[in-house]
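Below is a slice of the complex: some chains, not all, each in place.
Just so it is clear, A and B label the chains in written order, and each chain counts residues from 1 on its own.
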Amino acid sequence: MKVNTKKTKPAQKHSKKAGLPPGTLVHVGDKKLETVRITYIDYDEQNIKEKQVSNIEECFPLKTTPTVTWINIDGLHEVEVIEKLGTQFELHPLILEDILHTSQRPKFEDYEKYFFIVLNMLSYNDENQTVEKEQVSLVLGENFVISFQERTGDVFDTVRDRIRNSKGRIRKMGADYLCYSLIDAVVDSYFTILEKTGEKIEFMEEKLVSDPTEKTLQQIHKLKSEMVSLRKSVWPLRELINGLQRSESSLISETTDIYLRDTYDHTIQVIDTVESFRDMVSGMLDIYLSSISNRMNSVMKVLTIIATIFIPLTFVAGIYGMNFEYMPELKWRWGYGIAWLAFMVIAAIMLIYFRRKKWL
Amino acid sequence: MKVNTKKTKPAQKHSKKAGLPPGTLVHVGDKKLETVRITYIDYDEQNIKEKQVSNIEECFPLKTTPTVTWINIDGLHEVEVIEKLGTQFELHPLILEDILHTSQRPKFEDYEKYFFIVLNMLSYNDENQTVEKEQVSLVLGENFVISFQERTGDVFDTVRDRIRNSKGRIRKMGADYLCYSLIDAVVDSYFTILEKTGEKIEFMEEKLVSDPTEKTLQQIHKLKSEMVSLRKSVWPLRELINGLQRSESSLISETTDIYLRDTYDHTIQVIDTVESFRDMVSGMLDIYLSSISNRMNSVMKVLTIIATIFIPLTFVAGIYGMNFEYMPELKWRWGYGIAWLAFMVIAAIMLIYFRRKKWL
C-alpha cells in the first residue's frame, strides 16, 4: 500500500503553473482518460432522466428546470468543456482553476450563489497495494449538483442506484440532499480503506513479533507516511462539513443539516481511527527498536557464555603447556586426569553462575 | 484485560453498511441475545408500575401519561421492534440507525423534541481479563426515557432500586433526573474499571522491577492500547455532558443541571486518572528500555572482567610454552613458582582495578 507519489506532489504540480495569472485554466495532473465522459441525471419525485452526452451543451437547459440535476464529468484534460460549463453556470474562474488543478486539499467555499466543495476520493488498489487519491470537486447550486472527477469509476454508484430505484428519501429531497449523499458516499468509502489499512497494521504487528528484519523498519516508516497522507485527506473534512453546517445560506435546508451532522460524526470516527492507527504504528517503532536491543543482548550473552567458560580453561591448558623444567604436576601419574577434572569444575561453576543470572 | 476487538473495529463494521441510504435500519454488531427483552418502569411520586412486556406496542400508551416512563430494550437484532418504537415516538431515522449501529462514539444530539445520547458502558470481564464495551443509547423526551442496550445485565440496577424504594429524590423528579441518574450510573461504573486497571498497572510495575522479560514489553504495549481505548470512551463524555448542560432546552430543568455539574466533575476525575495511567505506562516503557541497557551493561562487565583477567595470564603462559632453545627462566629452579606468582599478581591487579571502577 503506497500512496501514489506521482499524484501527491503538490509542490511539483504547482510549480508547473507558477507565474500564470490566477484563473488561468490549465489541467495540472495526469491525464487518466482518453475522452471526457459527461453524464447527467435529472429527477424529481416522479420522473427521472439519465443520459450520457457527448456535448456539454446538452446539459445547459437543465440548469433552469425545477428538477434536481446532477451533472457528472469524468476526465479533466479537455479544458474547454470545463470552461463552457463554467460560463454557463457562472462559476468563478478560481473554482474552475481548482477543479483542474488536482491537488487541492479538501475544502468548502461559499460563493453565495453556489457552494464549491473539494474532496479526496480514496480507493484501494489491491494489485500494487496502493491507496489511490482522486480529487472530486462538487458544485452545489440552487437545484443542481455538478461533480468533477479525474477518472471514471467512483463510489457514487450506490447514490445513483438510490436515485434510480427511489430508495431512501433521495428523490423527495433537493439538490442539497444529493450533495450530502455524495459527500457521505465518499466518507463511507474511507471505512473500507481503514479496514484494509487495519489489516495491514495487524499483519505488520505479527511479523514484528515473529521475525523483525531491517526491512521491517522501512515498512513501518512507509506505513507511517501513509498515515500522514490519510490524515491530510481526512482532517480538513471536519472543517469542511462544519462549514457546510454553519453556512447561513438557503442552499442547505434544515433537514439536510441533520444528515450532515451524521456525516460529521462519521468523519470524527474516521479521524479517531486514523489517530489510533498512528499510535499503533508509533508503538511498533518502539517494539522494533527494543527488539534490536534485545537481540544484541542475546548475541552478547552467547559470546559472554562461551568466552567466560573457555578463556579460563585455555589458560589452565596453557599453564601445563609451559616448558619449565621443574613442574612437578607434569610428572604426576594422575596429573592429566586432574587437569580434566579442573576443566570440568571450572566449566560447571561458570554454568551454575549463568543459570543463577538467568542467562541460560 | 483486552478490549474485545471484535466489537471495537468501527472501520470493519461500518464498511458492511457502506452505500446504504442513511437511515436504513440494519443491526451492525454481534447478536448477543436470543430474544429482545423489553421492560418498562412507570412512576410518579406516589405510584410505580414495573413490567416486562413481550410486545413493544404495550408501552405505547405510556407515552402520553404525565408519569415518568422508562422503557428499556435489551437486544437490538430485532430491527422491527426499534422501528415501531421509532415511529410511535417520532424518532428521526438517523437516531434509529445510530442505535442499531453499535460503534458510535459517545455523543449528545439535540433534536428539539427529545435528546439523543450515546454512551459506552464498560464492564470488566474477570474471566478473560477483558474490558467489554457495550453501547447504551438513551432518548430523553418530555416525560419518558428510552434506553437501548445490546445485552441484558447493566449498571442501572441501583437506579431501579432507588425508584422502587423511593430512595433519594428520584421519585419526586422528572424524566431529566432519571436520564441524569442513568448517565451518572455509567460514569460511576468507570471508577470500578479504573480501579481494576490501576491494580493491573501496579502489578506490571512490580514485575518490571523484579523480572522484566521480552514479553513484558508486549504487555506494556497492550496496556497502552487499552488506555487509548478507554480514553476514546471517556473523552467525548466531557463534551456530551457539557452539551447537555448548555442546551437551552426545557427538557433539562435547572435543578438537574446542578446534578449534571457533579457528573461532569466525575468525568473530569475519570479523564485525569486515565491520563495519569497513560503517563505511568509511558514511564514503564522508559524503565523497561533502560533495564535492557542495564542488563547489557552487566553482561558486558562479566565478559570484560573474565577476559581482561585471563587474556594476559594466557599470554604469560604462552610465553613459557615457547620452544626457544635459550630461555634461561625455564631452567630456573623456581621458574614455575615465579610464573604462578606472576599469574596471581596480574590477576590481583586486575581485580583491584575493577573494584576501583566499582564493577565488582
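Here is the rule we use: a contact is a pair of C-beta atoms (placed from the backbone, for glycine too) under 8 Å apart; a residue touches a chain by one contact, two chains touch by 3 or more.
Just so it is clear, the structure is predicted and the values come from calculations on it, not from any experiment.
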Size of the entire homomeric complex in copies, 2 being in place: 5
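Assume only the chains that are shown with their structure count from here on.
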Copies subunit A and subunit B - rotation angle from C-alpha fit, nearest 5 degrees: 70
Intercentroid distance (Cα basis), subunit B paired with subunit A, Å: 27
Residue numbers on subunit B that touch subunit A, as the complex places them: 9-12, 14-15, 17-24, 92, 94, 97-98, 103-105, 107, 109, 111, 214, 217-218, 221, 224-225, 228, 232, 285, 288-289, 292-293, 295-296, 299-300, 302-303, 306-307, 310-311, 313-314, 317-318, 320-323, 327, 329-336, 339, 343
Contacting residues of subunit A [partner subunit B, same complex]: 155, 157-158, 162, 167-170, 181, 184-185, 188-189, 191-192, 194-195, 198, 209, 258-259, 261-262, 265-266, 268-269, 272-273, 276, 279-280, 283, 286-287, 290-291, 293-294, 296-297, 300-301, 303-304, 307-308, 311-312, 314-315, 318-319, 321-327, 357, 359
